[in-house]
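There's a structure below that I have some questions on.
Removed: one protein chain of the complex. Kept in place: all other protein chains.
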Amino acid sequence: MGNISLNKVSKTFGDVNVIPPLDLEIEDGEFVVFVGPSGCGKSTLLRLIAGLEDTTSGAIHIDGSDATSVPPAKRGLAMVFQSYALYPHMTVRKNIGFPLKMAGVDPAEANKKIENAASVLNLTDYMDRRPGQLSGGQRQRVAIGRAIVREPSAFLFDEPLSNLDAALRVNMRLEITELHQQLKTTMIYVTHDQVEAMTMADKIVVLHAGVIEQVGSPMELYQNPRNLFVAGFIGSPKMNFLTGKFAEPYKAKTIGIRPEHTDISTKSGDWKGTVGVAEHLGSDTFLYITIDGGDSFTVRADGELDINYGDTVYLTPRKDKVHRFDEDGLAL
Amino acid sequence: MARAVTTQRKSINTLVAWVIALLIFFPILWTILTSFKTEAQAINDPPLFLFFDWTLENYAVVQERSDYMKFLWNSVIIAGGSTILGTIIAIPAAWSMAFVPSKRTKDILLWMLSTKMLPAVGVLYPIYLLFIQLGLLDTRVGLVIVLMLINLPIIVWMLYTYFKEIPGEILEAARMDGASLRDEILYVLTPMAIPGIASTILLNLILAWNEAFWTLNLTAANAAPLTAFIASYSSPEGLFFAKLSAASTMAIAPILILGWFSQKQLVRGLTFGAVK
Partner (left out) sequence: MATQHSRSAARFMMAPAVILLLGWMLVPLTMTLFFSFKKYLPLRGDSLANGLDWVGFDNYVRFVTSSSFWPSIYATLIIVGGVLIITVILGILLAILLDQPMWGQGVVRIFVIAPFFVMPTVSGLVWKNMFMDPVNGILAHLWRFFGAAPVEWLSQASMQSIILIVSWQWLPFATLILLTAIQSLDSEQLEAAEMDGAPVLKRFWYITLPHLSRAITIVILIQTIFLLSIFAEIFVTTAGAFGTKTLTYLIFQRVLESQNVGLGSAGGVYAIILANIVAIFLMRIVGKNLDA
C-alpha cells in the first residue's frame, strides 16, 4: 500500500513562504512526477513527504494514518538522492544492506534480499567494490538497490538522473520505468526535465513558485494546459505564444500554438515569415522563423523538408489545436 | 592534457631540485651525522662527512647525564595530553557548527581564530602569575592546559572544515534508511570523519611538541619538555657538538616522521582551510 495524501501542507523558511498551503492526492501504485523550474519548491515538497523537513502547517497521511510528525525512518518510504548519497566507506553490499541492518533483519534473510536486488539491478559483479570505484550509472543503481531492499510503501526520487550524461540518462529512465512496472509500488519523482516527466509519469504535478499549477496525466497536460505556464513548460520545442493582432481573430489575449501543430508552405498561409535557423534532424526539421512584426515562431516540420536560412515561408496554425488564454493567462 | 616531457628536461629538473632539496635538508642531515661522531671528529678540520668511526656513545651519554627520558616523557605527556584534551572539547563544537549552523556560526569561528592571534608575550605575566597562584608553574598539567588552549582554535577549525565536507544528503539517507541518531553517528558519521580527526590530531601533536614560548617560560626542572631541555644547551655545553646533535636528533626524530605523514593536512590546518 502506498497512497499519500497532503492536506493544506505548507512550508516557510524564516520569512520565505516556499510552499503556500496545498492539497495533493497520490494513489497507491502511481508514478507521480513533480516537475517545475528550479526553485519551484518541488524538492522541498518531496522532503516534506520524506520527513526530512518539518511541515509548517497541514497534515500528511501515508496509508491513511497521520504521518505529519513521524520521523523519516518510520514512514516506510525510501529515497534516492540526487548525489546518490552512498556511504563512501561501505562496499556496495553493505550500502544496499544498510537499511536492513538498521531494521535488524536476520542476516541470512537480508543477504537473500540484497542478492535479489543486486541481480535485478545488474550489480552482482560489483558487490565488494566501494562507491568510489563505480561509474555514475552504477552508483545510481546502488542507490536504487538500497531503496528496493526496504520494500517501502513508496519510492521518492530527487532528480536522480541529473548527474548522468545524456545517453545514460535515457537508459536509466527506461530502467526506472521498468522497475515501476515490475514492483507496482508508488513512486514520486522530482525533476526539472519535462521530457522525463512526460515519458515516465502516470500523473504529473506541475509546480511553480510553490503552487501546483496543474495535476494530470501527461497527455491531459499536453492537450489541455490550464494556463500559460503549463502550456509553456510542457512540450518540446516550447509552445509558441502570440498576442495582439494574431490573437484577436481567436477572441483571446494570447494564443498558443505548438510547433508540431503548424502547417508550413512556401506559397501561401495565414502569416508570412522568414526562416532564421533551420535544424535538420533527419526525423524532423525545426525551423526558427521570424514572422512579420518581429515575433519569433518555432515550427516542427517534416524531416525531408527543403527549407533553409533566409527562405520566405507562410504559416497556418491548425484551428482545432490553437490554445486560447485570457488576460490572467488562464485557458479559455 | 599534460604533454610528454623530454627526458633531458626532466633530468635537469631532477638535478636542480635534488641539489636544492639537499641544501635545505643539510642542517638536519648534518645534525644526524654529527650525532654519530666522537666529539673530536665532530669538530675535525676539514669536516668529516661519512668516513668516520660511527658511534652511539653520544646517545648513551645524553641519556645518562641529563635524564633525557624524563624530558621526552614530559614532551609526550604535554603534546599528547593537550592534543587529546583539545580534540575532545573541539569535536562536539565543530560538529554542531558544521551540521547545525546558525547565523552566528561564522562569527564564532572567526572569533576563535582571533584568540589564536593574540601575541603570547602580551599575556605572559598574567599567566605566569595565575600559574604561581594555582600552583601550576612547572607542572605538566599546567602546560597541558595552556597548550590545549592555544591550539584549540586550530583544532576546532580543522575539524570544522573536515566535517563540512561530509555531505548532508548522506546523513539524510541514513535517516531515511532507518538509522537512529546513535546509528547515524556510529555507522555513518564517525567512519567518514575519522580520517579528518586523525589528521587534526597529527598536526596538533606536531605544533604542541614544538611549542617553544610557554614551554620555556612556564617550566623549570620538573615539567620541562624537550624544547626546554635543548634550550639548556645554549650554555657553553652546546659546544659539545656531538652531544648537542644526539640530543637534537632524538628531540626532532619522532616529529619529523609524524610530520612527513601530515604534509597535506599541514597546509589546510595552518591556513585555517583557506588553502586546501
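For reference, chains read A and B in written order, and residue numbers begin at 1 within each chain.
We take it that a contact is a pair of C-beta atoms (placed from the backbone, for glycine too) under 8 Å apart; a residue touches a chain by one contact, two chains touch by 3 or more.
Keep in mind it's a predicted model, so treat the numbers as computed, not measured.
Trainee: Going by the stated contact criterion, tell me the shown chains that border the hidden chain.
Mentor: B
Trainee: Of B:61, B:89 or B:185, which sits in contact with the chain we cannot see?
Mentor: B:89
Trainee: Pick from B:38, B:139 or B:217: which residue touches the chain that isn't shown?
Mentor: In the complete complex, the chain left out is touched by residue B:217.
Trainee: Which of B:43, B:166 or B:185 sits in contact with the chain that's absent?
Mentor: That would be B:43, which touches the missing chain.
Trainee: Suppose we count only contacts with the excluded chain; which residues of chain B make the list?
Mentor: Its contact residues with the unshown chain are 1-2, 5, 10, 13-14, 16-18, 20-22, 24-25, 27-28, 30-31, 34, 42-43, 45-47, 89-90, 92-93, 95-97, 99-100, 102, 106, 108-115, 117-130, 149, 152-153, 156, 168, 171-172, 206, 209-210, 212-213, 216-217, 226-228, 230-231, 233-234, 238-239, 241, 244-245, 248, 251-252, 255-256, 258-260, 263, 266-267, 270-276.
Everything that follows uses one rule, which is that only the chains that are shown with their structure count from here on.
Trainee: At what distance in angstrom does the C-alpha mean of chain B lie from that of chain A?
Mentor: 53
Trainee: Give the list of chain B residues in touch with chain A in this complex.
Mentor: 167, 169-170, 172-180, 183, 187-188, 191-192
Trainee: Could you pull out which chain A residues touch chain B in their complex?
Mentor: Touch residues, chain A against chain B: 50, 52, 71-74, 77-79, 81-83, 85-89, 98-99, 102-103, 146, 150.
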